[in-house]
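This part shows chain A:
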Amino acid sequence: MSHGFFLWGAYAVTFAVLALEVWFLFRRSRRAGPSRQIK
Partner candidate 1 sequence: MLAVVRSVVERDLLLALRRRSDVGTALLFFVIVASLFPLGIGAEPNQLRAIAPGVIWVAALLSSMLSLGRLFAADYADGTLEQMLLGAAPLGLVVMAKSLAHWLVSGLPLVAIAPLIALQYDLAPALYGVLALSLLLGTPVLSLIGAIGAALTLGLRGGGVLLALLVLPLYVPVLILGAGSVEMAGAGLQPDGQLLLLGAALVLAAAFSPWAIAAALRISME
Partner candidate 2 sequence: MNSNPTVRWFWFASPQTFFPLAGTIARWCAVGAALLALAGLYVGLVAAPTDAQQGEVYRIIFIHVPAAWMSMFIYLVMAGWAAIGLAFNTRLSFMMAQALAPTGALFTFIALWTGSLWGRPTWGTYWVWDARLTSELILLFLYLGFMALHAAIDDPRRADRASALLAIVGAVNVPIIYYSVQWWNTLHQGASVSLTRAPSMAATMLTGMLLMALAFWAYSIAAVLVRVRCIIRERE
């Protein structure tokens, strides 16, 4: 396996994981709905 595979594998999964976290956060944000008590 060329070294490029490992390099790309590392970077790609990292950004995929972080992107997933962001995506899930926005989903959770939307589900939580508008805030009711912000003064």
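We adopt the following convention: contacts are C-beta pairs under 8 Å (C-beta built on N, C-alpha and C of every residue); 3 or more make two chains touch, one makes a residue touch a chain; residues count from 1.
Candidate selection criterion: all candidates are chains of the complex that A comes from, given by their letters.
Since the model is a prediction, treat every value here as computed from it, not as a measurement.
Undergrad: If you had to name the candidate from 1 or 2 that touches chain A in this complex, which would it be?
TA: 2
Undergrad: Spell out the part of chain A that touches candidate 2 in their complex, as residue ranges.
TA: Residues 1, 3-4, 6-7, 9-11, 13-14, 17-18, 21-22, 25-26, 28-29, 32-33, 35, 37-39 of chain A touch candidate 2 in their complex.
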